[in-house]
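Structure, as structure tokens:
Only a portion of the chains appears, each positioned as in the full assembly.
Chain lettering (A and B) follows the sequence in which the chains are written, and residue indices restart at 1 in each chain.
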Amino acid sequence: MPDRPAENQPPTALLLIDVINHFEYPDSDKLLAEALPIAPRIATLKRRARAAGLPVIYVNDNFGQWRSDASKVLAYCLRPDSPSSRFVEQVRPDDEDYFVLKPMHSGFFQTPLELLLKYLGISTVILAGIATNSCIQYTAHDAKMRNFRIFVPPDCSAARTRDEHDQAIQHMQAMASADITPSPGLPLEQLVHA
Amino acid sequence: MPDRPAENQPPTALLLIDVINHFEYPDSDKLLAEALPIAPRIATLKRRARAAGLPVIYVNDNFGQWRSDASKVLAYCLRPDSPSSRFVEQVRPDDEDYFVLKPMHSGFFQTPLELLLKYLGISTVILAGIATNSCIQYTAHDAKMRNFRIFVPPDCSAARTRDEHDQAIQHMQAMASADITPSPGLPLEQLVHA
């Protein structure tokens, strides 16, 4: 079972938060409308991260499905003709990705994420996905308290409204020391050895 | 995605620890020899727990396979003609079981186990599996500090040697207040409403 990290492990990981999403809650049509434009940008960011050798970690809600594993959650969200499939099909994981199921908002709460990041030698995280003012903000707080350097490219996350998104981005910049450079400007190659 | 707990949720869960095991470490032939006799007893205990309405939770090492989910670990351990398959085929999970992947010894360390037990309304845990003096003992310690009532039926766990097994059982009785009644004497039906 060979699954060891490479010797020159990069210090940065891309965390895709709740992108395997069923969009089944109140106002989720609003959220989906805001989310659709970020899907291709997340896909591009993921391709660039992969090319630069950065690990990509899906940090995803189990949506209360305690009996499910990642593949079942994914299959549910990709049901043909479901609204969620339009978003999810653009950002689906592949065999090289890591996958952490989270039971609550923060990716660090009652999950092995912290240990996985330690195992991979990661000290910087790039947060992308949905929703900016909920799971991304909760995760940013927990990353800050664990002393991670944080990037939150504002063009790669979404909330139900633009105002909520903007306020959350500003809050993470001010209170979690997040760098909010948009994704096209992220120097991924340099982050490998930063 | 309906996966809510039943209204009269039982206060006891059966935790099967590292029973999906590859038996690939030093001295694992010794461990496997000690483990084989407990497999049918664990299978019987699981059937009785299921019949009594107790949730069964597989709490299993990811064996360093951070890219894997439960089904991949299971498939690996069930490879035809592998030594591990002789043990694992007797205790394989089914669709009604819960599954928690743990990255280290204790089932509570960097996993959602505590939250799942809270969600299910569980206050008593029955620990079975391998190894008695390692992952079971670590998990018992963490369960004790979280105020769970603990059962460790000594006929349903194993270690590399009988001495290590016995000492660990005694230790959990003395230091984690574990009830060490053998599995045939466990009053599973009463534990539902204890």
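The working rule: a residue touches a chain if its C-beta (ideal position, glycine included) is under 8 Å from a C-beta of that chain, and two chains touch if they have at least 3 such contacts.
Note that this is a predicted model, so its numbers are computed, not measured.
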item	value
Full complex, copies of the single sequence (shown: 2)	4
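The criterion applied here is as follows: only the chains that are shown with their structure count from here on.
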item	value
Geometric centre distance via CA averages, chain B-chain A, whole Å	32
In the complex, chain A residues that touch chain B	1, 3-4, 22, 24, 62-71, 76, 95-99, 101-104, 110-116, 119
